[in-house]
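Below is one structure, written out as structure tokens; the observations come after it.
Note that this complex is displayed minus one protein chain, with the remaining chains in position.
Letters A and B mark the chains as written, and numbering starts fresh at 1 in each.
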Amino acid sequence: MDTLMHAPKTAAKNANAPLLEVSNLSTEFATYAGTLSAVDGVSLSLQPGEVFGIVGESGSGKSVTALSIMGLIKKPGRVTGGTVRFKDEANLLDKTPAEMRKIRGGQISMIFQEPMTSLNPVFRIGWQIAEVLQIHREMTRTEAWERAIHLLDRVGIASPAKRAREFPHQLSGGMRQRVMIAMAMACAPSLLFADEPTTALDVTVQAQILDLMVQLKEEDGAAVMLITHDMGVIAEMAQKVAVMYAGVVMEEATVEELFDSPLHPYTQGLLDSIPRKKSRGQSLKAIPGIVPNLLHLPTGCRFRDRCAAAHSACALADPPLQTMPNSTRKVRCWLHHPEPPK
Amino acid sequence: MRNYLLKRLAQTIPVLFGISILVFSMLHLAPGDPADLLLGPDATPEAVEDLREDMGLNRPLIVQYGAWAGRIVQGDFGRSVVLNRAVLPEVMKRFKNTLILTAGALAFAVVFGIGIGILAAKFHQTVFDSAAMLVALAGISMPTFFTGIAAILIFAMGFQVLPSSGMYPARGGDFFDLMRHLLMPAVTLGAVSAAILARITRSAMLEVIQQDFIRTARAKGVSEDKVVWIHALRNASITIVTVLGMQIGYLLGGSVITEAVFSWPGLGQMMVRAIQARDYPTVQGGVLIIAMSFVFINLAVDLIYAWLDPRIRYS
Partner (left out) sequence: MTTVSSLDSGAVAPVSARESLFARLKKNRLSLFGGVLVLLAVFMAISAPFLPLQDPDAVDASSRLAPIGAPGHLLGTDELGRDILSRMFWGGRITLLVSIAATLIAMIAGTFLGLVSGYFLGWTDTVISRGIDVLMAFPYFLLALTVIAILGPGLLNGMLAIALVNVPFFARIIRGSTLSLREADYVLAAKGMGAGHSRILFRHILLNSLPTLVVATTINLGFMITAAAALSFLGLGVQPPTSDWGTMLASGRQYLSSAPHTSYLPGLAIFLTVLGFNLLGDGLRDALDPRMRD
């Protein structure tokens, strides 16, 4: 890869400085029935080049977390609190819309779930990729177009010069997602949000897209925040994982820790619901019940209605997310708390 | 695109045929003898008999239609009973004036209607949005003739800034005079279309803004103005153009009323007089010219539509 495309590497002041540090992020949506907290005090931190997975059922707030960090929350939603440190920036949440636009698509970019609807149907795909380069790299139209063809080639699209002139409806779902990736990686971002990037695709295509993402991220040194409900994708891709439920992080650990010894009953439930070789022949276990209505959360722990291990303490108070002794992993459950309420 | 063009051209043939049948049958559907109708009340019985022979009124209708269509294709639209002159040149002279009026109205409707619609969508749920939509609803409900009369009352009689009738001053005039005379009639004729376009544009834009690809554009760092004016508008324009085509038909037909209010020397005024005088050749010529031009305008609109929507262009 030519170095022109790489963002100038800022000399790290501190080798361990995180790329992204989110603390106490809260996002609310005003509805007719009342205000609901879609994201309720989420804290996360990402190292450069790391793949960080966020997993949870739909409605858990994982996508809203990403959109909040990107500054893409639209009315009736509103980010109500927290800080987002990114590189040397003190707080992305304090930035003006114009300042955020310089960061979005350049240093932070995003891939969405629906490749069928995420591309604009009336513009040529080459144009749509070139547009990012014109915004963030100040390229001329011709330069950007040629660069777009090069990027299409890089994401594995055959005869890219011809494809660049085509419209989204002429491409398959997998190809469209490759175009989305080309667009997201166009300016060599240091952080990429991938929101269910393979969910809408055929199983055979899913693996190809994931491989492509790994390859590009390795080449460009980008960190990835991978949002999915698919534990299999997490196991394959991520180094660290946060499990989200009803707007909060329930457990955070490395992939090995999480899969080997899940601490939270909810994580255990999620893991039990994926098919494995060793459990062949046994029936899959699903977590009973559904994600609670965010307007009417149960008192105490928000998972207790569906939890097999729920006990009296769980109804009394909402457990805090606390770090386990002698470890970096965190869990939000009275079972693992030294002093549960009585 | 070539296939689409050919298909679309082929579709106009039955429509043109249908229009010609309807215009041809006007004479036969109307009460009375076609030859009498064509020559008017002052004609001598000999002349009527000659014409009957000429038109072959005793022959089968299909033969008569063939002969009539043959004459039309050669540009022979018959003679006006009232003016006693060939119809086609008279109709074309008036039609030019109607086109000037219609074009002015269209320009007003497009600029103001679409412009206000976009701004209302951009400032959705603000005072501007509500006020614009209220004005648009009132605009849709204003009958053209009332708008025109109100405009004359205010601008021609009240402030006395604009002329109330005609295309040029009596002594003749230049392009600037024409524009001065055109302003009120064009705005009057275009008001309803502008209101309809504003409503359609707003709702099309609001729908497009909800789409995933708009979020993609924002995620790319595209400025809010470009999101609205390029990414969203280009998609909404597909809906807008469809409605625009219908509005051109409304303007062409509705110009009759505006012409009457402002004494605009257009084809519409000529046709109203011809209908009252039962001058059938003139009516037939006028209907045929307007309907046929509308067919070709619709064809052009559909081609623009296909050009705007690659899903049609490349299928």
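Keep this in mind: a contact is a pair of C-beta atoms (placed from the backbone, for glycine too) under 8 Å apart; a residue touches a chain by one contact, two chains touch by 3 or more.
Please read all numbers here as calculations on a predicted model, not as lab measurements.
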Sole contact to the chain not displayed, among B:99, B:162, B:183 or B:272: B:272
Candidate in contact with the missing chain, chosen from A:61, A:160 or A:300: A:61
For chain B, residues in touch with the removed chain: 14-15, 18-19, 22-23, 26, 29-31, 137-138, 140-146, 149-150, 152-153, 157, 199-200, 203, 248-254, 256-257, 260-261, 271-272, 274-276, 278, 280, 283, 287, 290-291, 294-295, 298
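Methods note: only the chains that are shown with their structure count from here on.
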Residues of chain A defined as touching chain B within the complex: 70, 72, 97-98, 101-106, 109-110, 112, 114, 117-123, 131-132, 135-136, 166-167, 169-170, 180, 183
Touching residues (chain side chain B, partner chain A) in the complex: 211-213, 215-224, 231, 234-235, 238, 308-311, 314
